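Of the protein chains in this complex, all but one are displayed in their positions.
First chain written, first letter: the chains are A and B, and each begins at residue 1.
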Amino acid sequence: MRKIFLFISVLLIAAALMAAPLKVAFIYVAPVGDGGWSTMHNEGRLHLERVFGDQVVTDFIESVPEGAEAEAVFRGYAQRGYDLIFGTSFGYMDSMVKVSQAFPDSTFMHCSGYMTTDNLGTYFGRMYEPRFLSGLIAGAMTKTNIIGYVAAYPIPEVIRGINAFAMGVQYVNPEAKVHVVWSNTWFDPAREKEAAESLLDVGADLITQHQDSPAPQQAAEDRGALSIGYNSDMSAFAPNAFLAAPVWNWGPFYEYVVRNVIEGTWTNEQYWGGIKDGVVDIFVSDLVPDGVAKLVMSMREAIVQGLLHPFDGPVYDQTGALRYAEGEKPTDAELLSMDWFVDNVVGKIQ
Amino acid sequence: MRIKIEKRLTVPKYSSILVPVLSVALALFLMGIILLVFFYGRLGNLSLAFRETFEAYKEMLTWPFANKYGIFSTLMRMVPLAFVGLGLSFAYRMKIWNIGGEGQLYMGALAATWGALYLFKDVTSPVLMIILISILGAAAGGIWALIPALMKAFAKTDEIVVTLMLNYVAIFWVDYLVYGPWKDPKGYGFPGTAPFPDQARLATLFKGEFHVGFFIAVALAIVLYYVYKRTRWGMNSKIVGDNAQAARYSGISIIKYTIIALVVSGAIAGLGGAVQMMGIQHRLQHGFSPGYGYTAIIVAWLAKLNPIAILLVAFLFGGLLVGNDQLQMFYKLPMALISVFQGLVLFSLLGGEAIAKYRLRVSREEAVTNE
Partner (left out) sequence: MAELPVLEMRNITKAFPGVIANENISLDLKKGEVHALLGENGAGKTTLMNILFGIYKADEGEIFMEGKQISVSSPHNALKYGIGMVQQHFTVVPSFTVAENVVLGLKEMGFFVKTKTVESSIKKLGESYDIPVNPRARVWTLSVGEKQRIEILKLLYTGAKVIILDEPTAVLTPQETEVLFKAIRKLVSEGSSVIFISHKLDEVLEISDRVTVLRGGKVIGTEVRSSIDRRSLVRMMVGRDVLLDFDKPKTEPGRTVLQVENLTVKNDKNLEAVRSLSLSIKSGEILGIAGVAGNGQRELAEAIYGLRKPVQGKVVLNDKTLRHTDVAQRIKGGVAFIPQDRRALATCPSLSITENMFMKNAHTNNIPQSPFNVNIRAMQKATEELISSYSISTASTKTPARFLSGGNLQKLVLARELSTKPCLIIAEHPTRGLDIGAMEFVYRTLLAHKERGAAVLLLAGELYEIFRLSDRVAVIYEGEIMGYTPPDPKFTEEIGFMMAGSKQGEIA
């Protein structure tokens, strides 16, 4: 009996190895060389090629606008028989829902969305955890107590990041305020830079951001201010200003998804991994003083251990209302639909 | 023997077919050289690069036009281009330069969303719903074009500037609504309205790859063709377009014609926006149109404002967009190269148009030396 089981296993594994390679496609919202969001997803794709070798074939398309345009692209891959298709921007949601229903034989994974179908799953990272950690650094490093935050769109993902960052700032520096300017773009280096400059003009001495390009970091560098990046290690773009960045690391997760698809164990789950899962982390540069870095690392450990949550109460919103009392923290549903700012944020949700 | 370039008095009939064909061929050829260089850089082998270039061409031309899936994609890209192109032709025939197709498209989409989600939310009949939304979308596009129309008719403002500026206003209106009051309450706060109810969606065919909005565009083109050729409006608008003074002399009210032309032009684009919402988008979001309103200007011009030709050119441009996607998806061509190609096509078409107005003459007599 045991022998038969072993034999079948060997057969299955052999079959898997000899089968045609899994065709995997990635759809990016910005150029693959944006140095941020899309670059990090592409790193994940390259990780797949390294790990699986001949077992996978990967393709990608860059700069696909959100909305109905994307639908043609998803269809295009599905029509050509791609087995696994990753969409890496929120605005692809409707297109992916529609196309996944039309092509039940392909598997779809949507980053940052919330709708699923039988063959469409979602995935995202708890970026608010490293955001909180970067807020600690910002709070400790600012001198003017004005911290600038260039943010893309007033959507829950971004608002959550701002709030987590502000919670971190508040933790070490209750006097500092986080000033938010909306750039209304995911990727437009010129606009991102202008927005950062407008914050520097009002006295910000530290700039952080939530878009896909390193332009805000460069703006800070040009003015001799400090900066905290996003997505990846951006020190190459701003060597004298770059303190830290909450970063993405998609490789292990993509490997996990591909393995599930190959082995037939994929489910349409809604994956939301944190620092402990390796999807997100904080990158700290040498410019951060040792004491601060140590604090950040110990807080990181506390988050991994589940001892600390960035939104541990008491949390007040901008109107002064108590959102979470001592000992309370938001549920995942509340985090996913966050549409208010905490009290040390200056700015409005449009 | 001398070769001289002369302006033609009349542009021969065959040139209207020959010029676009030759221009596209020239663009393809130029693009071929660029692709060859690009692939050579990537593959490091000339014969492989040749093969890759050839394959890429085959892909770009066969998929959008000769593949079942591809043709549907092409048709769906064509629909918004056709609607706006037809709308623009209505104004351009009178030399009224409506650059606001994009904004009128947006306002049509905005009104369609208002109708589907709020105004007509109790309507259950799909036919009635779709008719009501279409009317609302057309009305919104028309009203949006009424602003520059009134300004032009009574204050003599330049419609080019006003229509262009109103595009941005329309886009910001849509952004304001989808980030604010119209945000889907069930959307976790994400920007974008709630999805359209089923009765406000156009019937689709072939796994949702094709919607009946295409037939609306075709019907509209036929109607406009008739209007331009056989109605009093069509004849009079030709007079206004050719010589506004003569139109006044003929008892045609320029003010009336200006207003109607812009409003109808905007209404057709607005209808296009509504159809795009009901047929494909089903949810109003930021970035509703990737510039269909601007591409349609070129479509209308290349088609010489002929409604039937607008359908054909829109189909070609739709195919070009689809083919470009294919190149990008399966040959990993950078986006920038695709834009270069689109630029080349346009450049050669416009250049071809200009050159067609001239001809080369070879004369046998000797040139005089004292020139």
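Note that contacts are C-beta pairs under 8 Å (C-beta built on N, C-alpha and C of every residue); 3 or more make two chains touch, one makes a residue touch a chain.
On a predicted model such as this, the values are computed, not experimentally measured, just so you know.
A.B. asks: Give the labels of the shown chains that the missing chain contacts, considering the complete complex.
C.D. replies: If we consider the entire complex, the absent chain touches B.
A.B. asks: Quick one: which of B:29, B:168, B:249 or B:358 touches the chain that's been left out?
C.D. replies: Going through B:29, B:168, B:249 or B:358 one by one, B:249 is the residue touching the chain not shown.
A.B. asks: Return the single residue from B:131, B:235 or B:336 that touches the missing chain.
C.D. replies: B:235
A.B. asks: Take the complete complex as the reference. Which residues in subunit B touch the chain that isn't displayed?
C.D. replies: Residues 4, 6, 9-10, 229-236, 238-239, 242-243, 245-246, 248-253, 361, 363, 365-368, 370-371 of subunit B touch the chain that is not shown.
Convention: only the chains that are shown with their structure count from here on.
A.B. asks: CA centre of subunit A versus CA centre of subunit B: separation in Å?
C.D. replies: 36
A.B. asks: Can you check the complex and tell me which residues of subunit A touch subunit B?
C.D. replies: Going through subunit A, the ones touching subunit B are 25, 31, 59-63, 65-69, 71-73, 75-77, 79-80, 90-91, 94, 98, 101-103, 114, 153-156, 159, 184, 336-339, 350.
A.B. asks: In the complex formed with subunit A, which residues of subunit B make contact?
C.D. replies: Result: residues 69, 73, 76-77, 175-176, 179-180, 188-191, 195, 207-209, 276, 280-283, 285-288, 290, 322, 325-326, 328-330, 332, 334-335 of subunit B touch subunit A.
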